[in-house]
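Inspection log for the structure reproduced underneath, given as structure tokens.
With one protein chain withheld, the remaining protein chains of the complex are depicted in position.
Chain naming follows the written order as A and B, and within any one chain the residues start at number 1.
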Amino acid sequence: MALAAALRVPARILLGAGARLPGAALGLTKRAAGGGDGARRFGSQRVLVEPDAGAGVAVMRLNNPPVNTLSLEFLTELVISLEKLENDKSFRGVILTSDRPGVFSSGLDLTEMCGRSPAHYAEYWKAVQELWLRFYQCSLVLVAAINGACPAGGCLMALTSDHRVLADNPKYSIGLNETLLGIVAPFWFKDTLVNTIGHRAAERALQLGLLFPPAQALQVGIVDQVVPEEQVQSVALSAIAQWMAIPDHARQLTKAMMRKATASRLITHREDDVQNFVSFISRDSIQKSLQLYLERLKQKKG
Amino acid sequence: MALAAALRVPARILLGAGARLPGAALGLTKRAAGGGDGARRFGSQRVLVEPDAGAGVAVMRLNNPPVNTLSLEFLTELVISLEKLENDKSFRGVILTSDRPGVFSSGLDLTEMCGRSPAHYAEYWKAVQELWLRFYQCSLVLVAAINGACPAGGCLMALTSDHRVLADNPKYSIGLNETLLGIVAPFWFKDTLVNTIGHRAAERALQLGLLFPPAQALQVGIVDQVVPEEQVQSVALSAIAQWMAIPDHARQLTKAMMRKATASRLITHREDDVQNFVSFISRDSIQKSLQLYLERLKQKKG
Partner (left out) sequence: MALAAALRVPARILLGAGARLPGAALGLTKRAAGGGDGARRFGSQRVLVEPDAGAGVAVMRLNNPPVNTLSLEFLTELVISLEKLENDKSFRGVILTSDRPGVFSSGLDLTEMCGRSPAHYAEYWKAVQELWLRFYQCSLVLVAAINGACPAGGCLMALTSDHRVLADNPKYSIGLNETLLGIVAPFWFKDTLVNTIGHRAAERALQLGLLFPPAQALQVGIVDQVVPEEQVQSVALSAIAQWMAIPDHARQLTKAMMRKATASRLITHREDDVQNFVSFISRDSIQKSLQLYLERLKQKKG
């Protein structure tokens, strides 16, 4: 199987094996430090949370250098941070954005899927499922302020939100491009995309591994707004205000009604889905492809 | 729960508790009286039917002053009028329109949901279900000539038709805005909307309680045509002629095939849906909110 046959965004961003590469040391940014106690209470080193309890909104900044790859630890911290906010009655909305320049999230972490044990693969996949289930069914209003490239698992995370604002930068494309790497999005990625852009557009986008640049992303409906890069945060704040004007209880029940069938489908088949992933990723051919790809990636950076 | 947090159309129209308020005396209009025996045979005081058996079309004019609120009696008369037309072989199509200025229908009747017995709530909800089941599965061609505001239950009724023509007046918006009042559209309202505008647009519209003004309504697909106000009836007649050019039997079987799964879902869960409604509406918090709202409405009019 040919991996990365026709990548259209830099491989570093597309595959994001970066979290374990040199130069990926963690560090709070100045802005994050400004979040003070709140940031520590709700977030982590990789998930910077800036609470604004007055407005009832928290900004959750993804900060897993270099490219917000969804490692096992990062997935876990994301879920915990969101749960903390859900359990704190002073918050009604969350803005999800990146603290890393140029990338929202590079998606799943290939180093978690390569050269590990079946038990590790299973643990990792359960964490991916958990992220989706928690974010897709989140009782808070969730707005994605997409300020960077948003492929694969990054796109999945964005698709769980209630409203998506994308910065108008031709480098920031969004989509489920798994087939470009010779892998296949699972059925619940597919269901989420179908719910968002419809069956035919999803059929085409998933098979071709399309990454939509801003104008196309807006047209196909994978994002709701495209705005100048410097306005992404302010527009996201305006959008969340519109959603928060609705009585919570009615909005939450309506959201649950819209999304329950899709979430239930994974919940029902969760264990099968883990087994499918483990047996697929454990294949010799897939492992060889991933190893080759990761080695090439290291050489480029070396 | 905050009721009517952000109403964008006059409350009188939005909630339409008017049928029992002063000034709501019934009376046939001149035009309706012109329908003669036919109007009496197929319609009622609140549902004026102008049969044109030559063309095979009947115009059904909603006339429940002041704002065509869907009271229990009005719902029942609507269903009976439609049934009479369905059982008369001289009719193949119905145009549904309003005889009340400025409003198509204000939707469900809050006075039927407030300060009554659980048995009354159950009876009322069954009548709402019955309206939807009969209209959504109507064997006749059903065209809505929407000549006024069309929120909530009014929108549901319009969504049951085969073709929707909306008058181009910025005051005439259409949508399922239940969340604005702190209440939740049931799953079959949601299913009808998803069938019409797709999953993502419905998710957004239902949660935000969006009322679409004409241009937006056309763009999102909740109506099929927007035309100058004085042309609504003539355009509706042209549209129904196009639908009636199709052999009835083939069109009816095709319509049933498209709508059966959605209708069956309510039929299967009908009793549960009644129980859900009764227990939700009977809550103290909901009853208090409705009472407050209705009192404020009376004061405004006093």
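We adopt the following convention: a residue touches a chain if its C-beta (ideal position, glycine included) is under 8 Å from a C-beta of that chain, and two chains touch if they have at least 3 such contacts.
Since this is a predicted model, take the numbers as computed values, not measurements.
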Residue touching the undisplayed chain, where the options are A:P65, A:G102 or A:G182: A:G182
Listed residues A:V67, A:L206, A:I222 or A:I240, member touching the removed chain: A:L206
Sole residue of B:I246, B:I267 or B:L292 that reaches the chain not shown, by the stated touch rule: B:I246
Where the missing chain touches chain B, by residue: 162-163, 194-198, 221, 224, 242-243, 245-247, 249-251, 253-255, 257-259
Touch list for chain A against the chain that is not drawn: 1-3, 5-6, 178-185, 187, 190, 198-200, 202-204, 206-209
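To be clear about the criterion, only the chains that are shown with their structure count from here on.
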Superposing rotation of chain A relative to chain B, computed on C-alpha atoms, to nearest 5°: 120
Centre distance in Å when chain A and chain B are each reduced to the mean of their C-alpha atoms: 41
